[in-house]
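Report on the following structure.
With one protein chain withheld, the remaining protein chains of the complex are depicted in position.
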Amino acid sequence: MNKNDFAPLPPMGWNSYDYYDTTVDEAHVRANADYMAAHLKEYGWEYVVVDIQWYARGAGSMRSQYQYIPYSHLEMDEYSRLLPDPERFPSSVNGAGFRPLSDYIHSLGLKFGIHIMRGIPRQAAHAHTPIKYEQSGTGALLAWKYEQSITGALSARKYDGSSSTAKTIDGTAVTAADIADPSSICGWNPDMYGVRDCAEGQAYYDSLMELYASWGVDYIKCDDICNTNIYPHNPYSGRHEIEMLARAIQRCGRPIVLSLSPGPALIEQANHYKTHANLWRITDDLWDRWSDILQMFARCELWQDHVERGCYPDCDMLPLGRIGGGFGEGQERSTNLTHDEQRTLMTLWCIFGSPLMLGAEMTKLDAWTLSLLTNRDILSMRTPECRPRQLFRTADAAAWTACNEKTGDRYVAIFNLSDKERTVSAADPELYQAAGAAVPSAQSYTELWTGQEYVSPSAVLPPHGCCAFRAAR
Amino acid sequence: MNKNDFAPLPPMGWNSYDYYDTTVDEAHVRANADYMAAHLKEYGWEYVVVDIQWYARGAGSMRSQYQYIPYSHLEMDEYSRLLPDPERFPSSVNGAGFRPLSDYIHSLGLKFGIHIMRGIPRQAAHAHTPIKYEQSGTGALLAWKYEQSITGALSARKYDGSSSTAKTIDGTAVTAADIADPSSICGWNPDMYGVRDCAEGQAYYDSLMELYASWGVDYIKCDDICNTNIYPHNPYSGRHEIEMLARAIQRCGRPIVLSLSPGPALIEQANHYKTHANLWRITDDLWDRWSDILQMFARCELWQDHVERGCYPDCDMLPLGRIGGGFGEGQERSTNLTHDEQRTLMTLWCIFGSPLMLGAEMTKLDAWTLSLLTNRDILSMRTPECRPRQLFRTADAAAWTACNEKTGDRYVAIFNLSDKERTVSAADPELYQAAGAAVPSAQSYTELWTGQEYVSPSAVLPPHGCCAFRAAR
Amino acid sequence: MNKNDFAPLPPMGWNSYDYYDTTVDEAHVRANADYMAAHLKEYGWEYVVVDIQWYARGAGSMRSQYQYIPYSHLEMDEYSRLLPDPERFPSSVNGAGFRPLSDYIHSLGLKFGIHIMRGIPRQAAHAHTPIKYEQSGTGALLAWKYEQSITGALSARKYDGSSSTAKTIDGTAVTAADIADPSSICGWNPDMYGVRDCAEGQAYYDSLMELYASWGVDYIKCDDICNTNIYPHNPYSGRHEIEMLARAIQRCGRPIVLSLSPGPALIEQANHYKTHANLWRITDDLWDRWSDILQMFARCELWQDHVERGCYPDCDMLPLGRIGGGFGEGQERSTNLTHDEQRTLMTLWCIFGSPLMLGAEMTKLDAWTLSLLTNRDILSMRTPECRPRQLFRTADAAAWTACNEKTGDRYVAIFNLSDKERTVSAADPELYQAAGAAVPSAQSYTELWTGQEYVSPSAVLPPHGCCAFRAAR
Partner (left out) sequence: MNKNDFAPLPPMGWNSYDYYDTTVDEAHVRANADYMAAHLKEYGWEYVVVDIQWYARGAGSMRSQYQYIPYSHLEMDEYSRLLPDPERFPSSVNGAGFRPLSDYIHSLGLKFGIHIMRGIPRQAAHAHTPIKYEQSGTGALLAWKYEQSITGALSARKYDGSSSTAKTIDGTAVTAADIADPSSICGWNPDMYGVRDCAEGQAYYDSLMELYASWGVDYIKCDDICNTNIYPHNPYSGRHEIEMLARAIQRCGRPIVLSLSPGPALIEQANHYKTHANLWRITDDLWDRWSDILQMFARCELWQDHVERGCYPDCDMLPLGRIGGGFGEGQERSTNLTHDEQRTLMTLWCIFGSPLMLGAEMTKLDAWTLSLLTNRDILSMRTPECRPRQLFRTADAAAWTACNEKTGDRYVAIFNLSDKERTVSAADPELYQAAGAAVPSAQSYTELWTGQEYVSPSAVLPPHGCCAFRAAR
């Protein structure tokens, strides 16, 4: 399997976090899936992703004190693998896991995704529960070791028997305690220990993907791995776990899209992300603040040369519509972004080629927000054929261009980043030359949000506003 | 002018530094140009570049104590612009500057380049010598300011009258003292002060390019600007001077290739380099040590997505053949790289698409070195149509691929980075898939250094050795 | 109680670590105590300190793989307090804890110390075991809170009900899970979580000191607290736990000496160490390497102004005699320090005023080592009345002076830090003036290791050698 085939376009979907935090349950997921199937699927929206702590009993019940209750009970199978909390996901009982929910979502013509934390549960390590590990001479791991020794490839750090720290002692089972690294933790979530870089650790990840494949999972958002930001001196300490995850996906036989969080991703690891993952978050959590949108312009400039088929720098979820419902008393709100800011967000995300993961509770979507999500012209800029190019960026304004190599369509977006109305122009041919982009020499330009025609890609823009043009042929 | 047209291929040429240090003179340059015209031009070698301190009287005369003699006399014209040292460049007298030498080189069908330091001579600032600056209302600078205000573009930092620190007082001439920033210095060379970010500073750079264009300069290597490494907290303090240089080149009317040094370039500024320059050094000074070649593999991985037409990450000069002649007693030597290491160097530089600037004294070139420089198959990998892709890199081995989009030629290079003979293979299709590259499915592979045929891109390689394959169609 | 009265002189004693690592048992401790009582007590040696993991079952049994076995069973009482491993400390059974061993040591006229790790056992947090916590209105904690609000003192960070994260819910018991911070871990030992800064956390430390006082503990070496070096951006993250420990000692009613590890201590926290502790380690672990001794000269210079009664910068244990016995096969050895280096070590530690904690297995002490430990003249420099002053330090040599304010005795030590024999002199009066020290104008100087007389404090010294002089009155 070629992982770049798993997501030929930047994924579009819905994620439970922005509205539900840790409180999402099966009914919420089904209701949102129903809405997507009915109203958004035809525009390309397809992933339904259950975000953090679906395995944690009582998640969200002490929200004023903890976002993630430490040392709480996590639902787990006999191989130290987390299972859905049966109270919130009743269809998961009797070993069914997420399979029934996944089946339902697939029945709607949609795809199913889950969030996981890097590592193995701390509770498993302290309880010395087993992991699924077969040591037979013809098993997958030995084959893997063989491959590795021949190609010398895929990974800069290979399994080496002598450095392995996980040992099977006297024929007894390998347990979570053998592969859990007690000093590899997440700075903001107490659930897991990192997995050591050894064959038994790989076997654990293999067993996870085997389980998820059996559930029909199509998309995994793995957290605490893109930037393990508790260790400022070692922000890429999860490097070997990224490789283990990618390898386990290849072995499981199912084309599972791999998304890495949290950001900001490390630009000097761009090649590593591209080799092993489909999406990687290039920003800290993004919320409905203009400052969050504004800083994304610099991040998109930084990552613009790394948008390719199957490889998507990720600008994070869309905090649009109704959000914050599960974040505690008084947190539910409509997005704080203005209409102009929302168009700016959608325009930048689309011309840049970011994945689009809606954060809103979809059953509460208003007409305006729906219109943002269903503009086929804007969404059509989202293809690897449209290699994005920033034309310029100052404190006050920015412009981007993209040319669809297949269709020949040329796009130009102009943005007013300042707090005042101002004229922004991307008409100067030198801008395109300096950016290595084709110079548009069109007689007219169609603005894709309004349908208006312009004679050049320039306009008077409101504060934080934008125009997105398609040049006439 | 589109700066990306100035260098449609990664530049190839000769640079005086590796052999002459600061001691190069006119006779040396002519002799090397003669050799290039006679023996290398037909293979694409064309630039003849005079490196550092061509303007410094007595340069190299105190080499045991200083590489660059502080406070020494620098040859300078009436507008604070440096001129060739007439003792070393006798044809430059009477205001001719580098024009006669340039004419000679052009007469050979070659191109002429010079090295400059960022900034304006300290001696000019302390002597308060004038700069060329016209304040007429229809002058270039006012026009520039007008352009800037309209487009809001090209530069994140624009001229703003209120923040300008260079002032013309009471109609008197603007001098070097007005634009030289006394706290902007180079950490390793004492010649210059940085130029302030103001219209008068731009005028100085304009006057430089006007002069260089009049000399027929085709290529400028500007130093202390790509990474102003004296300031670890502010390594890109020359940002505005990069922009000024690029703008001055546009204005001078001559397509002068712009090369920035020293490295390592800052990956987070990739877009800025690409917008304003043609080459930028991605490494510290590279010499004839295996460790220097080895670290280049990581740097090429880092920069591989930024090789485009007119935009070339630069792996630095080729320390091949006879080098070190001007570095003091006992420094002249033949390169310390083994034959295998030299092929590895050439192969990596070429498949990556780096510029090639030979450091050797060409009149002393031996047959082996000449053969390295004249392998048309190897050199043919150097085109932006061949977008480079690293397939893998471990401590022991690496592989790259490139596919010429025009011709369809597919290249694979394998490298043994270890100190022992070992088999290295790039035969696994998954490697190509993960790298987003076309999978070669050829029946045979021609090794470009030896002409031998292989059935797959794998081989037993000597320590530090390589193979460069072209797949059969 | 005034904590500065607990240790009017820098403590002298024995610590089990350098010989036993984690394997020390009751018999070892008793044997060493017997030796100390018989041979060293009369010279001031009095503390017998049991170092790390006395509570861990099977400690040292997987030494080739782990120094500290993760997730292993830790002996613990009903209040989440660690107890001695009954296999290694048989007298501790039936709730006796360290009391029997302590009684034995006290019966010899010696003092008893233990090592602890900052925090509360991870196993307690994951098992939700209770802590000892009384909420009665007249209890110690309320009184404490009252005191704090009045004085606003002792601690820069005070208990504030609103920020407390440990809560008693509905009258149920407070457990380890309530006070254990899941993101506060030790980078090199997997046993504990840090304790949160709240009243219940204070109660836990109070309960610890109550227990230790009941055992008769005289000295606590608390680890992972002086420099919590897993967090390079926050090396003093245990600040509030230092304060809690100090407060708990005051409350327990027993004058327990408090020693903080590991080093290097943070010079900018000097006042905080002095306010709350008796000893703090100013170096990483020191072993029997000359480089370790050499670097101590710079550290002593750094800390010389902070040696006061009850406040001792700690140069770490003395790796003399037989060491390494518990560190695995083939690790037992006699110290690698030469005789000259050993005298240099003892001289520097003593004139600086460091605590002296012997690392050797005492039952194996040879005559030479014994002579180092029983030189009354050298030991007599170790008093806060002898404020240490470095006279000079170069790459090759150093000199220190100290003047006993009570007796008027003046000491000068000279050190040859180089690898060659050389003359070192501290005869120049300007050295003393510049150091703010009394100028010795004696007619003769007695060298304290040899008894020889000198006319001035200068001598030809062997490599790494020293002289320690007392000036004649």
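Labels for the chains are A, B and C, by order of writing; each one numbers its residues from 1.
The criterion applied here is as follows: a residue touches a chain if its C-beta (ideal position, glycine included) is under 8 Å from a C-beta of that chain, and two chains touch if they have at least 3 such contacts.
Fair warning: this is a prediction, and the values are worked out from it, not measured in the lab.
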Partner chains on view for the chain not depicted: B, C
Contacting the left-out chain in the complete assembly, out of C:199, C:424 or C:448: C:424
Hidden partner chain, touching residue among C:127, C:173 or C:270: C:270
Touch residues of chain C, complete complex, unshown partner: 2-4, 150-156, 158, 250, 267-268, 270-271, 274-276, 301-302, 304-306, 308-311, 390-397, 399, 424-428, 430-431, 433-436
Touching residues (missing chain, whole complex) on chain B: 65, 70-71, 122-123, 125-126, 128, 165, 167, 177, 180, 182-183, 185-188, 190, 230, 232-233
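Going forward, only the chains that are shown with their structure count from here on.
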Starting at chain B, fewest touch steps before arriving at chain C: 2
Chain whose average C-alpha position is farthest from chain A's own: C
Centre-of-Cα separation between chain C and chain B, whole angstrom: 57
Intercentroid distance (Cα basis), chain B paired with chain A, Å: 39
Distance between the centres, which are taken as Cα means, of chain C and chain A, whole angstrom: 49
Multi-chain contact sites of chain A, meaning residues that touch two or more partners: none
